[in-house]
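Questions regarding the structure given below will be posed in turn.
Every protein chain except one is present and positioned as in the full complex.
Chain lettering (A, B and C) follows the sequence in which the chains are written, and residue indices restart at 1 in each chain.
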Amino acid sequence: MGVQNYLYLSAILFTIGAAGVLLRRNAIVVFMCVELMLNATNLAFVTFARIHGNLDGQIIAFFVMVVAAAEVVVGLAIIVTIFRTRRSTSVDDANLLKY
Amino acid sequence: MTVAAVVSAASVPAASVSAAAADSIPAPHIEYGVLSPLFVVFGAAVLGVLVEAFAPRAARWAVQVGLTVLGLVGAFVAVVLVASSDDWKGARAVVAEGAVTVDGPTLFLQGTILLLAFVAVLLLAERRLDPGPSGAFAAQASTVPGSPGEREATRAGAAQTEVFPLTLFAVGGMLLFPAANDLLVAFVALEVLSLPLYLLCGLARRRRLLSQEAAMKYFLLGAFSSAFFLYGIALLYGYAGSIRLSEIADAATQAQGSDVLLLSGVGLVTVGLLFKAGAAPFHAWTPDVYQGAPTAVTAFMAACTKVAAFGALLRIYYVAFGGLKWEWRPLMWGVAILTMLVGAVISLTQQDVKRMLAYSSIAHAGFVLVGVLAADDAGLRGVLFYLLAYGFATIGAFAVVTMVRDPAGEATHLSQWAGLGRRSPLVAGAFAIFLLSFAGIPLTSGFMSKYAVFSAALDGGASPVVVVAVLASVVAAFFYVRVIVLMFFSEPAADGPTVAVPSILTTVALALGVTVTLVLGVIPQPVLDLAGDAAAFVR
Amino acid sequence: MTPAVSDPLLAAAHTSTTEAFGFWVLAPIAVLAALGMLFVRKAVHSALLLATTMIVLAVFYLAQSGPFLGIVQIVVYTGAVMMLFLFVLMLVGVDSSDSLVETLRGQRLTGLLLALGFGVLVVGALGRSAFDDVTVVGLGTANADGNVEGIARLLFTDYVLAFEVTSALLITAALGAMVLAHRERHTPRKSQRELSEERFRSDEHPGPLPPPGVYARHNAVDFPALLPDGSTSDLSVSRVLVARGDVQDVQPAVETTEQRSIEAGEAPEDVRPGPTQGGRY
Partner (left out) sequence: MSFPYAPVLAAAEPASVAQASGTADLTWLLLAFPIAGAAVLLLGGRRTDRFGHLLGTLASAASFVVALVLWLDMAGRDVEERATIQKLWTAIDVGRFHVDIALQLDQLSMAFVLLITGVGTLIHIYSIGYMAHDPDRRRFFAYLNLFVAAMLLLVLGSDYFVVYIGWEGVGLASYLLIGFWGRNPAYATAAKKAFVANRVGDVGMSLAIILMFTTFGATDFVRVHAAAAGAGEGTLTAIGLLLLLAACGKSAQLPLQSWLGDAMAGPTPVSALIHAATMVTAGVYLIVRSGPIFDLAPTAQLVVAIVGAATLVFGAVIGLAKDDIKKALAASTMSQIGYMVLAAGLGPAGYAVAIFHLLTHGFFKAGLFLGAGSVMHAMNDTTDMRRFGGLRTAMPVTFVTFGLGYLAIIGFPLLSGFWSKDKIIETAFHEGGVEGWTLGVVALLGAGITAFYMTRVMVMTFFGPRRWAEDAHPHEAPAVMTAPMVLLALGSVFLGGILAYGGMLQDWLEPVVGGHGEEEGVTTLSPIVVTLLTLLVVAGGAAAAYLQYGRREVPVVAPVGSPATIAARNDLYQDAFNEAVLMRPGQYLTRSLVYADNRGVDGAVNGLAALIGGTSGRLRRLQTGFVRSYALSMLGGAALVVGALLLVRI
């Protein structure tokens, strides 16, 4: 088995995550799909690190985790605030700003 | 200051991990002098957080505003010192172990961002237009709008003074973004500038539902675009084995075999950059977020984020992808044309002033891209000048928006602006100047900036794009002039909004906007020279 | 399948049979779990499926000479981040589930098609990059001093600035969470004494309510208590039961008006006892 299979897997997971962002309506699930995309990216980084034989890829993956953690905090805070006001976490309900 | 502590603290665990490895890790060398603007801003932000914790509530607003202004001014002084000092001229290159490049464009962009942020902070700190201790922001963002809890917080004189450290963190990210010499730093900087903005968008005092909706939209789409950006970085890393811009450029020029990976990476990184810059087809968030966010925050975003995003775009494109010019130029042609047309055409039918300005900012992103297309130092100079000129005009325009009010807050529907010139000729006149500048009428900064980017693009061989750009300017100009006519030559409605008298802060911001717009229109040469001197990237 | 290389330093350079086996077992699980996220109704299930994928990825990190990352993935991502997601799901209602009927016209079809197109593009690009010919260097040399040491070395030299700046990110996150979620108290907390005084001054019932079934033939919750005069106390039954009309008949000696209305299946308009009823227990 070649290492590129990991890359294909990462691309597939990334795509599924992207599709999830388009299809799911619950803001939290949408956000989880974004996390899935980031995870897919990390897999690609780790695999490339292995291919190139340097640790830069792993470092980046590590940073991505830190950044994602911070992003999750902020994102969930925003979603909770909206939920308090609207009693709904559906992204389709937040539709006042348009045209 | 804090940075030194972080570094020394950071090296301790590394040492404890393995005694053998500890001595072999060389102490990292960080050029604090050259990077001082960054550290001043971050330091002020951290101090701001401490102020939140320890200062009494009554004093917080004043302390935070003072600290923020001081931080921005200090950082600007640092930029000027770095740019002028002979000692540091030698150090103008790749610093901080190769993570950051401090060169002409970096310093020019950092200076621009700091100036614009200073003006935007004046708007953020305005408290007379929306009377109350919290200004235009919610007294307490965690309370449900309209709930007893919110009323209680308002009564108690609560104020969300965290706005200021958040702004400073965003500014710090913006300073770093165009200076990043590797894609990881670029990504981290992108997040550092974005996260505070997501938060700031949701803090409006009035129309909080819209504000929160804006925050959520901006956040979800921003995170989505970050993911693309990151996957692009992954592909570029996979191609080049490094994320240093220069090494990517080297790998691209010595390409052997297939460079499909490289091109896909370029494409995905572009998605992330164009999203922040607000270019079509990644512009969809702009109108909604600009409309929903508190106007002062919108002004800050519209001016500073755009500068930072285009700065990073320029650096990554010129330095890392410079050798791929022939591959990415057709794409950028398309994006620029689409962006200009979408921005100009849709702005025609807008009824809301903030939304109209948002579409105008999209159109301007397109005009700036025309300058990027030139892909030479003349184009770079034009873009640098454009960003500065546009930033001041746009902050000024939003400052006017904050002043036109009715009992429900800002009156942003265009029909409410009819006859504004009769009621308040000065404010309407200032707005007219900004609109004329957006339209690119001579004697305003808009004319010179358009001239600079268009002529660079013409010399760079992008004449079809320039033709479209001129057409788009005409369409947009038609709309701007219509707004001017509406303000000056139609009867004001009886129950129309009034122009509230702002405090000195907004007045200064507005005056600065007008002055810079006019001065850059009449004597742009000094700034053009400055941008010209700065316009060369260090690889 | 490439045979395993004997040199342990280069062990990571090529996939061993074990690794291949692991991949083919785990990768489908990851993909299925990810796909599941798209199609399950409940948000909690989505979260658990995501956690599954993450754990699979952690295993892959371990397999690809990234033990540090593998552990961090489990501790930070699966442990902390997913917990945060779950907490928030609890907060907004763990039962919340999406209707899977699409409301935006054409969204699902275009979305899926676009995603498919995008996936084909990226997978195609990866495929055309011909990694089959590329020699996989492997992390044997890089990890010679140990993976953690290797990462530390890079982290505190080349990436030290990014590391420092990340602190700004974390402060921002903390500050943001405070701004949006923390509610400052603007009135002093009431003392026990104040609370009780308040209760007695109000028209509410100050003491415990009579339990159901007192002096009745049953002590089930739907049997109202009998008062000394033989009438029933409607304070003793849950208002929900009263509203539903599920209160059992205790055949009191004296029929009260309330009783009659309950029997008739009409819910009393104000189920909470008014001030006038205060003395009737």
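We take it that contacts are C-beta pairs under 8 Å (C-beta built on N, C-alpha and C of every residue); 3 or more make two chains touch, one makes a residue touch a chain.
Given the structure is predicted, the values throughout are model-derived calculations rather than measurements.
Remark: the absent chain touches shown chains A, B, C in the intact complex. Only one residue in the set B:A302, B:M448 or B:V483 touches the chain that does not appear here, and it is B:M448.
Note on the undisplayed chain: of the listed residues B:F108, B:F137, B:Y239 or B:W328, the one touching it is B:W328.
Contact with the omitted chain, checked across C:I74, C:A125, C:V179 or C:V247, is made by C:A125. The hidden chain makes contact, of the residues B:L107, B:V260 or B:V297, with B:V260. Touch with the hidden chain on the side of chain A covers residues 18, 21-23, 25, 30, 91-92, 94-99. If you put the missing chain back, the residues of chain B touching it would be 216-217, 220-221, 224-225, 228, 258-260, 263-264, 266-268, 270-271, 275, 280-282, 284-285, 287-288, 327-328, 330-331, 334-335, 342, 345-350, 378, 422, 425, 440, 442-443, 447-448, 450-452, 454-455, 458-459, 470, 473, 475, 478, 482, 488-489, 522-525, 528-529.
As for the chain not pictured, it touches chain C at residues 104, 107, 110-111, 114-115, 117-118, 121-122, 125.
Please note the rule applied: only the chains that are shown with their structure count from here on.
Centroids built from CA atoms put chain B at 25 Å from chain A. Chain B and chain C have CA centres that are 36 Å apart. For chain B, the set of residues touching two or more other chains reads 141-142, 184, 188, 191, 195, 198-199, 202, 231, 235, 238. Under the contact definition stated at the top, the residues of chain A that touch 2 or more other chains are 7, 14, 17-18, 31, 47, 51-52, 54, 56, 59, 63, 67, 70-71, 74, 77-79, 81.
Contact residues on chain B toward chain C in their complex (touch as defined above): 3, 6-7, 10-11, 13-14, 17-18, 20-21, 24-26, 28, 30, 42, 45-46, 49, 52, 96-100, 140-143, 149, 152-153, 155-156, 158, 160, 162, 165-166, 169, 172-173, 176, 184-185, 188-189, 191-192, 195-196, 198-199, 202-203, 231, 235, 238-239, 257-258, 260-261, 263-264. For chain C in complex with chain A, the residues that touch the partner chain are 1-2, 12, 15, 19-20, 23-24, 27, 30-31, 34-35, 37-38, 43, 46-47, 50, 53-54, 57, 60-61, 64-66, 68-69, 72-73, 76-77, 80-81, 84-85, 88-89, 91-92, 96, 98, 102-104, 107-108, 111-112, 114-116, 118-119, 122-123, 126-127, 131-132, 134, 136-143, 147, 150-151, 154-155, 158-159, 162-163, 166, 169-170, 172-174, 176-177, 179-181. Those residues of chain A that touch chain C in the shared complex are 1-9, 11-20, 22-26, 28-29, 31-33, 35-36, 39, 42-43, 46-47, 49-56, 58-59, 61-63, 65-74, 76-81, 83, 89-90, 92.
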